[in-house]
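The complex appears here minus one protein chain, its other protein chains still in place.
Order of writing sets the labels: A, B and C. Residues in every chain begin at 1.
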Amino acid sequence: MQRNRVRLAAARENIATGAISGAVGTFANIDPYVEEYVCSKMGLKPEPVSTQVIPRDRHAEYFCVLAVIASSMERIAIEVRHMQRTEVLEAEEFFSKGQKGSSAMPHKRNPILSENLTGQARYIRSLCIPALENVALWHERDISHSSVERYIAPDATVALDFSLRRLNGLVKNLVVYPENMQRNLNQMKGLVFSQKILLDLTQAGVSREDSYRLVQRNAMKVWEQGADFQTELLADREVAGALGEARIREAFDLNYHLKHVDTIFKRVFRE
Amino acid sequence: MQRNRVRLAAARENIATGAISGAVGTFANIDPYVEEYVCSKMGLKPEPVSTQVIPRDRHAEYFCVLAVIASSMERIAIEVRHMQRTEVLEAEEFFSKGQKGSSAMPHKRNPILSENLTGQARYIRSLCIPALENVALWHERDISHSSVERYIAPDATVALDFSLRRLNGLVKNLVVYPENMQRNLNQMKGLVFSQKILLDLTQAGVSREDSYRLVQRNAMKVWEQGADFQTELLADREVAGALGEARIREAFDLNYHLKHVDTIFKRVFRE
Amino acid sequence: MQRNRVRLAAARENIATGAISGAVGTFANIDPYVEEYVCSKMGLKPEPVSTQVIPRDRHAEYFCVLAVIASSMERIAIEVRHMQRTEVLEAEEFFSKGQKGSSAMPHKRNPILSENLTGQARYIRSLCIPALENVALWHERDISHSSVERYIAPDATVALDFSLRRLNGLVKNLVVYPENMQRNLNQMKGLVFSQKILLDLTQAGVSREDSYRLVQRNAMKVWEQGADFQTELLADREVAGALGEARIREAFDLNYHLKHVDTIFKRVFRE
Partner (left out) sequence: MQRNRVRLAAARENIATGAISGAVGTFANIDPYVEEYVCSKMGLKPEPVSTQVIPRDRHAEYFCVLAVIASSMERIAIEVRHMQRTEVLEAEEFFSKGQKGSSAMPHKRNPILSENLTGQARYIRSLCIPALENVALWHERDISHSSVERYIAPDATVALDFSLRRLNGLVKNLVVYPENMQRNLNQMKGLVFSQKILLDLTQAGVSREDSYRLVQRNAMKVWEQGADFQTELLADREVAGALGEARIREAFDLNYHLKHVDTIFKRVFRE
């Protein structure tokens, strides 16, 4: 979203030009000074080469930026929809006390806001196509772009504004279930730590190929028979022989995976 | 447009299904007979496999057909815009007596209706994209298609209805200038008949390659120096030797090109 | 997919026309009989009104149909991707014995085929846009459609052919886990039967509003505290009073929801 702000600021800048250059852009009956004066009063830059209209690549850029923002918004909405699945339930859109759920199924809580935003994204995104087709006007200008822009300029802008406000509320009020995140990790019975075991084996001198085979044969027992990964590894002579019990146990430490979280946060939020 | 009617009728047929099959489409709490009964009263067919919703490939087809119709409409609009060019002027949108032209240029008559329709086509066409993205709903259904359809179902349908009515008026009132068509043909100084000369030469025994060379050398004098094509051919010994004066003059008969006009009309309008 | 076959057959029919009508479609130098004769030999219909080219709305229809098919394919792919989630795991793409999983995580089995098909659908779908823009050629024809079709005609057709074959293999070899489906249903602790209770209450004379409230208060205990739905209902005096124990127990019968499965199968597969 930080990148999207930069894109939107650039598009706004590029679209903020004005033209008072006459019916075909020659300044025949009006001095360029008038254009400069009026534009500066309105916070616009004079369009360097206008015809009867401002060149439409500027507007195409604007609608493309809205399309990128809408797609970024959809990325967050899809994430929420996945997390709110009954089988996953790591987060949920806020659901107020009095609020009714599904009319047929009283227990049901659908991620209605993020489903709505997914659809909004589809709509807003598609409008970059007619904006791009608007660029190639005939000669000094035709008015074919006008009917298009009367639809899409308000519709795309207002729909995205509405959607971003909705997204803002959604994220702000999102109910997060850390204990379910932990439960889902545990549900894998240790398999999420397999890569660490793989690397430890190679560092203990086992060949990459053999390490992979050793890990996979134990992983498959977990996957297919519901065994516990650590227990299997400790019981596997080859693995236990190479790593020893302590090192195997150490490999199942979640903190090992979280040690650089602050680095990532600092990259985005600085300070 | 005859093809488009067939497409639209098929899409309308495909979209006219109904579902009363319960919240997940299992008919658990309602007998399929109810669905059949209600649908038949409403002129719908029961959806063979509904979930909570009707499958969205039906609606995608509908919006694609609107997109094809809009593009066909644009084809006519572009033709009118070309014919109305000042330098061509073979036809013009109707311009009523009292009507003002451009505010700056009182003589100017722009093809405003067809330029408007060109833009409408761009807008309507683009809406098939979100309709196609709506097909892949999650599981039994999600509501992501709903916000999209609230925009595009009325907008695309109404915009196309408006546009087709406007197109109808435009074509009905189109002012056609046959004498300008003739003038534009004449402006080519006979060059439009070059293919007939080319074929006559080959049938008179001149090789294809030589025929092309003979025609091109005379055509270029017309193109570059404004000469008259027939005069040049008559003065060209090789051409005149091969064809004779009468046959050269005959090749410039416009009716030769019109002899199958009725065949084409009959193909489209029967009778 | 049955609907898609019908659409594809119609598009194929509409695209199978031929034209041998001369450089501007007037049959000036060639008799319409030749067109008819050649077309019939090639299994084509003569194009009723050709210019130098066949009208491009026919081809636009074809690419739109490919777009609808691609989107239908994506619908299946998305379903598989959801079912293959670790937390859901109701079905899996076939994974052969020797096949390696992720290089870093030996236990990991991604739905790589359906993810691939999701992307293919995006690509194929987008190509209907330039096909639609191709319809409005200038005058008797221009060749702007030609470069577009050299890309998209083979690319969209071949990509969809490849994708449908891949989809076919994916579905044929799909590994389905009915016991996981049952487990996921059970995980809801009876909540999936809430609608039946709701209806039974109303039929036992409880108002719709009260019924909803009664079901919701028990459903919420299940959802928030992990209680068992049936147990809660039996312990709820109002509910038990209205329905009696037997009727409550009966409402938890899965077969109630499956009684019309055969009806639906018959609708699609007849016999």
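One rule holds for everything that comes next: contacts are C-beta pairs under 8 Å (C-beta built on N, C-alpha and C of every residue); 3 or more make two chains touch, one makes a residue touch a chain.
Computed from a prediction, not measured in an experiment: that's the story for all the values here.
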Touch criterion as defined above, residue of C:L89, C:V148 or C:L234 at the omitted chain: C:V148
Selected residue (touches chain absent from view) among A:A91, A:L113 or A:L132: A:L132
Residue of C:N14, C:N134 or C:S211 touching the missing chain in the full complex: C:N134
Touching residues (missing chain, whole complex) on chain C: 22-23, 81, 102, 104-105, 110, 112, 115-116, 118-120, 122-123, 125-127, 129-130, 133-134, 138, 142-148, 151-152, 155, 159
Contacts of chain A with the absent chain, listed as residue ranges: 3-4, 7, 10, 14, 23, 25-29, 32, 46, 48-49, 55, 57-58, 60-61, 64-65, 67-68, 70-72, 74-75, 77-79, 82, 118, 121, 125-126, 128-129, 132-133, 135-139, 195-196, 199, 256-261, 263-264, 267-268
Interface with the unshown chain - residue positions in chain B: 85-88, 100-101, 104-107, 129, 133, 184, 187-188, 191, 194-195, 198, 212, 215-216, 219-220, 222-223
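Note that only the chains that are shown with their structure count from here on.
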Two chains sharing the most C-beta contacts: B-C
Interface residue identity across copies chain B, chain C - same or different by half: same
Chain at the geometric heart of the assembly (C-alpha centres): C
Centre-of-Cα separation between chain B and chain A, whole angstrom: 40
Between chain A and chain C, centroid-to-centroid distance (C-alpha), Å: 25
Between chain B and chain C, centroid-to-centroid distance (C-alpha), Å: 32
Multi-chain contact residues (two or more partners), chain C: 129, 133, 195
